[in-house]
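One chain of protein is taken out of this complex; the other chains stay put.
Chain naming follows the written order as A, B and C, and within any one chain the residues start at number 1.
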């Protein structure tokens, strides 16, 4: 109810602030008998963690996950999986500059207004550090889903856009560069661009695209819990996301029905896939694909004026170790949230 | 769980098939003591109903809502509000042409695959006729929200796009034309265009934009149930929706942080509003605005080949009374879903 | 959230006041493909309805259920089942005597205090008339559960108690008398007793016992949603219920472990069944049995003093058509709630 749980049958509850002692979570509803590859889970965390390349924040956090329950002799037991990620880098910073002031386009103001107080250290709960827990749970969800392949990649950084559909790309190249763009030339350009942006103390937005293959037919619970509606909610719940589109997306709104309809092959597959693998809110077995738009990070390494909680104008100066562009690190987060949605619908669909 | 309920505290459950005896629903959690304007509710239904203008489906349905409970002496009592909308136009059509065949880009195939059978009359549960119940509940939610103003309008039909922000438009003009576009010249062009498309037996997509004013600060429940995440889910749950963006949206992904950040005024309002009225998943009191992309309606008045359930190729012919473009009728549905989301968060926020 | 829904996967939402136009509900999550026996559903309603015998309220209500959706060609479709039971006997009584006064041990006072107003006609939402909807849904749940046999019966009326375990009774005799007690001699005595109580304008409590046979092993979701915990909640949610015990129950608290433990047979069944068919919150395949205590009906056909909403003492006089003892009519309600719990856990257990 209070917003820190996700999923119905495969349910994740998370906790933790950016600079508290630890983050953690509970996965309730993971099926029993799944042989967990713990290293694969840690690998997903490593894809998200700070300091992994020259174009992401240089905060140092090992982000090591420890499991407390729900796993016995290497297998899930069907009981809740509790896990913890310690914050090792919670040094007693001087936060006096943000304690009473509201950074523009951050959650400082709204948290204070809603809750009456906030843990201001490093953004507290509103920090994207929280997504580490999503990655842990998503990595487990991937192992539950077995044959389903979920692959995200960066398709735009600022105005630099990869104008190709995923079918024209070699997605196996995604992890070979720091940007996580499967087109190596574009990736190199994006990397140069991100460095330029950072050198000015500025930030820039971008787009993460995601493809899901081998989805069983039948996932999704209309009329409200349509598969794409939950995917959309999942993506929009990630920090900094401003938009979501699947299949033909916004472009589809400009098309004629005669061009947009996906004619059937005799096996139930379709010749085109403007539907994006979902019809009437239910997966049809074709690839699901979607785009997620991220705004530029709000923390600039620049001086600016803002207000304190009494409405006085104060000068602030962003410091430190922030991402100039979130999309490279957002790739595993997008995959994790997609995995959570699919695992949940996969279990729900067993009801039928 | 099975997908026909929406909202936590202000909760709507709907039922009904396109050609069954009736649609209906239950609103549980409506606050007590609200003096309901029943005519205003019926007016919202009338904005959605078929046959209201020359550019929408000519199916005739009075769509009269009857209330069974939860209202006493003109006021809500805090007990569940049950309501029914009878289907008067459920003539015993000949549906043999769709009974065993799957129309492209409809839910015929996925419903059959998921449930093992389907009510094929007029699309059954997958018909957008279901949204009538959402409009009833949304109209009540609007009355709960009182000062909050929710206004949707058509901003694009096919490639005809109103390239203005809502602040440049006179939204009071929206209902003065059949398209529900606040720019009268554009509206006239769109109307002509929709008629052309229909005359070819084709359909076209479009975009509905929505603005919400006077939202209290503090609505939204991070980290998963962010205000925009629930709005996104709500919109994506509407039939034919392919995309959702709020505030700066997809365009925001191309911007620099230095341009995108919304500087504060001393009263906590912001000088710009790229954030779209939401920071960190919580409303900040500025206007919320978003776009919803609709694909073209899948039912064409044309001949085409498709498959039956045994995988044989069969020829079909769309008939009858379909919308050439859904966006004019989608305007009240978008508003209704927005109202449901806000009413729910408004009640949840009373916890604090 | 607001309390009018029950169940997770097999979910019932109900609405309706005692003297409003109709009661009704929605069952969301009923599996598709179940051939529904509509007459069997109506029969369950008839077991609950007023006026069925000389020892129950003489209010006349046909209690005919009409289905609006979710059933096609005789089978459930997996979409929500909407249903309505009209109140035909909602005559414009004179309710001035209870409008502003609070009847003792009724919900008049608490509803007014909680909601700020109430539909006072016939008790409004707090009337046990609401349970008609539970019986409809329970009758469908029984058909989903197929081989599971749920049988309730009256085991006590006031101090008249059937001191035999269900295994010593011929439960097929339950429906052969108006009291619904399987022991015919006891039933006759109870009937006489209830008539005596009524003739004094008084009421009396009683106990309904219930046995569930052929339960699959594995139902129940510890640690919080234990099978008996949900059964207990289900029973306690029925009007006038004051207590619940299962298996050895309160008597079990007086026993030694050496006497109470149920030794296994080699097939996993147990030699005794003090556990009541549930171990650790999960069904073990043995019979589930439990008792439900009902208080005496609060409405007496006597004069008494009470208060009005301004705290003045007023004299009231119960009138009309009330049950002198609820347990005979509670039997199908207990069965219905048990069926809802089991159907829900049955579906949830498919996740594993």
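In the analysis below, contacts are C-beta pairs under 8 Å (C-beta built on N, C-alpha and C of every residue); 3 or more make two chains touch, one makes a residue touch a chain.
The model shown is predicted, which means the values in this text are computed figures rather than measured ones.
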Considering the whole complex, which of C:63, C:86 or C:230 touches the chain not shown? C:230
Among C:71, C:98, C:156 or C:179, single out the residue that touches the unshown chain. C:156
On chain C, what residues meet the omitted chain? 1-6, 8, 14, 102, 104-107, 109-111, 113-116, 125-126, 130, 156, 158-159, 197, 202-207, 217-218, 220-226, 228-230, 232-234, 236-237, 242-250, 252-258, 260-268, 270, 274-276, 278-284, 291, 293-300, 302, 304-307, 311-313, 348-349, 351-352
May I ask you to list the residues on chain B that touch the chain which is not drawn? 1, 9, 29, 31-32, 78, 347-348, 350-352
Interface with the unshown chain - residue positions in chain A: 1-5, 8-9, 11, 13-17, 20-26, 28-29, 32-33, 66-70, 72, 75, 77-82, 84, 114-119, 124-125
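Here, only the chains that are shown with their structure count from here on.
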Inter-centroid spacing, chain C versus chain A (mean Cα positions, whole Å): 46
Inter-chain centre distance, chain B versus chain C - centres from mean C-alpha coordinates, in Å: 39
Whole-Å distance, C-alpha centre of chain A to that of chain B, is 27
Touching two or more other chains in chain A are residues 1, 348, 351-352
